[in-house]
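Note that one protein chain is taken out, while the other chains of the complex remain in position.
Letters A and B name the chains as they come in the text, with residue numbers starting at 1 for each one.
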Amino acid sequence: MQVGSVGSDAREIARAGDFVRFDKVEKSYDGRTLVVRQLDLLVARGEFLTLLGPSGSGKTTTLMMLAGFETPTRGLITLEGRDITRVPPHKRGLGMVFQNYALFPHMSVRENLAFPLEVRGVSRAEIGERVTRALDMVRLGKLGDRRPGQLSGGQQQRIALARALVFEPKLVLMDEPLGALDKQLREHMQYEIKHLHERLGVTVVYVTHDQGEALTMSDRVAVFNDGRIQQIDRPRTIYEHPDTAFVAQFIGENNKVDGTVTALGVGEATVTTAAGQAIRAEAGPGLSLGGRALVSLRPERLSLAHGADAVANHFPGTVVETIYHGDHLRVRLEALGRDDFVVKAPVSGSEALVPGRTVDIGWRVADGRALPIETPA
Amino acid sequence: MSHAPSTLTERVARIALVVSAIAVLVFLVAPILAILPLSVNDSEFLTYPMRGWTTRWYESVFASEKWRLAVMNSFLIGIPATVIATVLGTLASIGLAMADFRGKAAISALILSPLVVPIVIVAVGLYFFFAPLGLTQTYTGLIVAHAALGAPFVVVTVSAALASFDRNLARAAASLGAPPVTVFRRVMLPILAPGVASGALFAFAASFDEVVTVMLLGAPHQRTIPREMFSGLRDSFNPTIAAVATLLTVLAVALLLVVEALRLRAERLKTRAGD
Partner (left out) sequence: MDRDVDLAKDLKRAERRRRMTALALIAPLFLFLMASFVAPIVDMLRRSVVDTELAEVWPATAAAVKHWQPGAAAPDALYAALGADLKASAEARTIAIAARRLNYALPNGRSLVLNTGRALRADDTAPASWRDRLIGLDPAWGEPATLVALQQASGPATDFYLLTAVDMERDTAGAIVQRPAQQSLYLQVLGRTLMISLVVTLVCLLLGFPLSYLVANAPARTGNLLMILVLLPFWTSLLVRSAAWIVLLQDQGVVNGALQALGITDGPIRMIFNRTGVVIAMTHVLLPFMIMPMIATMKSIPPTYMRAAVSLGAHPAVAFVRVYLPQTVPGVAAGALLVFIMALGYYVTPALVGGAEDQMLAYFIAFYTTSSANWGLAAALGVILLGATMILYLVYARLAGMGQVKLG
């Protein structure tokens, strides 16, 4: 299969400078199963790259190899052209933010921030100045003398961020840094980290299993599954043009309709279901005429009844239930041979959507994506 | 216990529980307190009621060459033994926490076995073993014996501290540029310090209260405080013993409070390391 398919955008960025490069990196913990397989990855200077995937997909191991806490079983990692595969962590000069912050409990906030500068032999006066600047950067200038235990989760998170940045590393790694925060604070911190990245121009490699976080913050997202990069591209491309069924399913919600490819044109395919319903959709990579395929349909791209004639696909569906979500209505229907077909409909004008009612579901060719069904390796 | 007692039986059961628990607490604590007043009792006999107040028993303890020597011996043996036990025990705990290997369970069991092997077996073994080496009736012999008895205490407390040590802290320090030795010195050691310190106090207390090895291996001029107490209790139980007992109890309370304070401090560091 196509490994870490380097999209056109990615190639462009890669030319801008191979800042970090993974070359056929593999990792095994037990000598038998590979946690990371044949990984090729380029990170450009200044970009915000997110490694996204379910737990056990290899994303954290990849980050740990970059940080130096794990050694690749084989393959090469370079930073600015220098081989760092076996360089110990403390000589890599990378900043790192940990999930549980890993602030030193026996040191004050200022002592925590001073630590990386002290071990680098920076002068006392300069340390004080730079620590103050870093604290101001995360707007916690007044809390310098507190112990980490006396800070809230969000404050600890910002201190951890400041500590990873205070020695001005060129590359900052973040391992699910927002995982321990509640939802509201997490969203707020997402913007804060994004703005810091934009302001400082530092390169960030960020690990998360939260797709929303990946989409909001990143320049590029690498979707991991089973030790491989399934797709690496801009968030919008990942979301709207997934290359594999896994990516379509892992990122955002989608309705999957499977069938056989009955027509394959330039950028467009027709997939016919077992019941003989033909769906026209954007063709993903790797489709073959007569092969099995599934069509991935985003619930928010589907419309019910209105102007159905104007679009390429429209099929009848029977409303099973509707669930009120405040800003939208989730409608579950029986359609295209499934009883869990979901459409997100606007709340206004939804009075007609009562269970049992037959409606017309419609969408444009570009709103569906036909992808080959993966055969188990 | 968390729900309010409702029925009569429950109330009776609860009262019975509290009363019996308090009775057991009295059993644990009262005897120790009972001997203290006799150290200032103006009587040759160790009996109540009190006859009047005196400090003469303390004076005779402080004036006694025998007790002065015993105190010196206790520290002369206890402090080096504690230092050896603490250094070796701390290193071993780190090693045990570091990697899994075959035979690890057996090695841990062996390292901890001085806690349960009857002291008399150890003492008799050393009695025979030290004789050809010329170590019986020497401070070295007693220090070695007490270090072996104290080391497992250090291993237990330091291992507990290591078990709750957040490995990400060491990783964070490394990622911030600290070489391994700095990571150990500036991050691991300060956080493990309470565990190491309470292990050292346990080891010292174990040495400070040990009679049997001193009895079998020690020379007459090497009698420690508990050894003198042992003789005193058997041969001439008089109020000076009560005075020494009081001093030892004060020391015990001090050690207990220090260890509790260390435990609380370790607990605080632990919660801080988390979230």
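The rule is short, and it goes like this: a residue touches a chain if its C-beta (ideal position, glycine included) is under 8 Å from a C-beta of that chain, and two chains touch if they have at least 3 such contacts.
Quick caveat: nothing in here was measured; it's all calculated off a predicted structure.
> Which of B:S64, B:S108 or B:T182 touches the chain that is not shown?
B:S108
> Which of these, B:V61, B:I77, B:A145 or B:V183, touches the one chain of the complex that we don't see?
Per the contact definition at the top, the residue touching the missing chain is B:A145.
> Please identify, in ascending order, the residues of chain B that touch the omitted chain?
1-3, 7, 9-10, 13, 17-18, 20-21, 24-25, 27-29, 31-32, 34-35, 38, 45-48, 84, 88-89, 91-92, 94-96, 98-99, 101, 105, 107-130, 144-145, 147-148, 151, 153, 155-157, 159-160, 163, 198, 202, 205, 208-209, 211-212, 215-216, 226, 229-230, 233-234, 237, 241-242, 245, 248-249, 252-253, 255-257, 259-260, 263
Just so we're on the same page, only the chains that are shown with their structure count from here on.
> For chain B, which residues are in contact with chain A within the complex?
166, 168-169, 171-180, 182-183, 186-187, 190-191, 268-275
> Which chain A residues qualify as touching chain B in the complex?
For this pair, the touching residues of chain A are 67-69, 88-96, 98-106, 115-116, 119-120, 147-149, 153, 156, 163-164, 167, 173, 180.
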